[in-house]
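For this depiction, one protein chain was excluded, whereas all remaining protein chains were kept in their positions.
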Amino acid sequence: MEVLYFAWVRERIGLPRERVETTAPTVMALITELMAREERYALAFSDLKSLRVALDQKLSSFDAPLAGVREVAFFPPMTGG
Amino acid sequence: MEVLYFAWVRERIGLPRERVETTAPTVMALITELMAREERYALAFSDLKSLRVALDQKLSSFDAPLAGVREVAFFPPMTGG
Amino acid sequence: MRLSVQEVEFDAGAELNAFSAGLAGAGAVVSFTGIVRDSDGTLSAMEIEHYPGMTEAAIAAIITQAQTRWDLADVLVIHRYGKLEPSAQIMMVATASRHRLAAFEAAEFLMDYLKSRAPFWKKEIGRDGSTWVDAKDEDESALKRW
Partner (left out) sequence: MRLSVQEVEFDAGAELNAFSAGLAGAGAVVSFTGIVRDSDGTLSAMEIEHYPGMTEAAIAAIITQAQTRWDLADVLVIHRYGKLEPSAQIMMVATASRHRLAAFEAAEFLMDYLKSRAPFWKKEIGRDGSTWVDAKDEDESALKRW
């Protein structure tokens, strides 16, 4: 599964994207796995209220299942326009 | 006093403007004088709900006094924009 | 502020660019362009009559009201009169402000007031004669929201 990071999430983790091998059933389970890896991940995901997730480029929620998903993206609330 | 007519008021009366000598104290009194003149005036002023008046180029009301006014204009509700 | 009541066509894009070029501190520019619409394919022209002198004063007063109400970096109003073909541009307003809400609201306010409080009268010239456009109740009631 491709995991993408944008804006300050990308900066805190230090990567724009990476390939993650996981059997996490939900977004929340994936976050928990990532947070356990290293301090920089723990920091990036420490405040979930200021995070959004997209599954295969569609906005989704933390309890969404990951079955069949190829691309997960984490980012702060959007500030376009 | 200069009296101006616009849009269908102008068309019904057949003039864009005319000089009127009057001692009418209010717009309403002026309208009554004009209506008494000729059929075309009576027709133009027959439905006051669909008429507006400006005194010296400011929107006003039919009961407004005419003292000191140099220019009176009659026209239908505006349709700009 | 730029206010023009004119017979000749204007270039909305060039006006928008000139308006935007002169701004300082604005984050939002809203423009509105009104176009002669041929609803049912029978319109040959739109004739716009106006009240020279009062027109400019009325529009200037409407602009002043908008400037009092919203923090505007600049305002533009162009309104034509005379004979206009279908698809011709009738008028344009532009507003600039720090934030989008003020720019949108001020542009809508200007449009609502220009519609019912600036001395213009539209006549539709069709193949089978011509008719003065009636003021709509909804245009009068649109003023109540401000």
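First chain written, first letter: the chains are A, B and C, and each begins at residue 1.
Definition applied: contacts are C-beta pairs under 8 Å (C-beta built on N, C-alpha and C of every residue); 3 or more make two chains touch, one makes a residue touch a chain.
All figures in this text were calculated on a predicted structure; none of them were measured in a lab.
Asks: Which chains here would be touched by the one that got left out?
Replies: Across the whole assembly, the hidden chain touches A, C.
Asks: Thinking of the whole complex, not just what is shown, which of C:Asn17, C:Ser44, C:Thr64 or C:Ser130 touches the missing chain?
Replies: Of the listed residues, the one touching the omitted chain is C:Asn17.
Asks: What chain A residues would touch the chain not displayed?
Replies: On the chain A side, contact with the omitted chain comes from 4, 6-8, 10, 54, 57-59, 73, 75-81.
Asks: Considering the entire assembly, which residues of chain C contact the chain that has been omitted?
Replies: Interface residues of chain C facing the absent chain: 11-17, 20, 23, 25-39, 87, 89, 98, 100, 103-104, 107-108, 111.
The working rule: only the chains that are shown with their structure count from here on.
Asks: So, comparing C-alpha centroids, which chain is the farthest one from chain B?
Replies: A
Asks: So how far apart, in whole Å, are chain B and chain C when each is placed at the average of its C-alpha atoms?
Replies: Result: the chain centres lie 26 Å from each other.
Asks: What are the residue numbers in chain C that touch two or more other chains?
Replies: Within chain C, no residue contacts more than one other chain.
Asks: Could you check chain B for residues that touch two or more other chains and list them?
Replies: Where chain B is concerned, no single residue meets two or more other chains.
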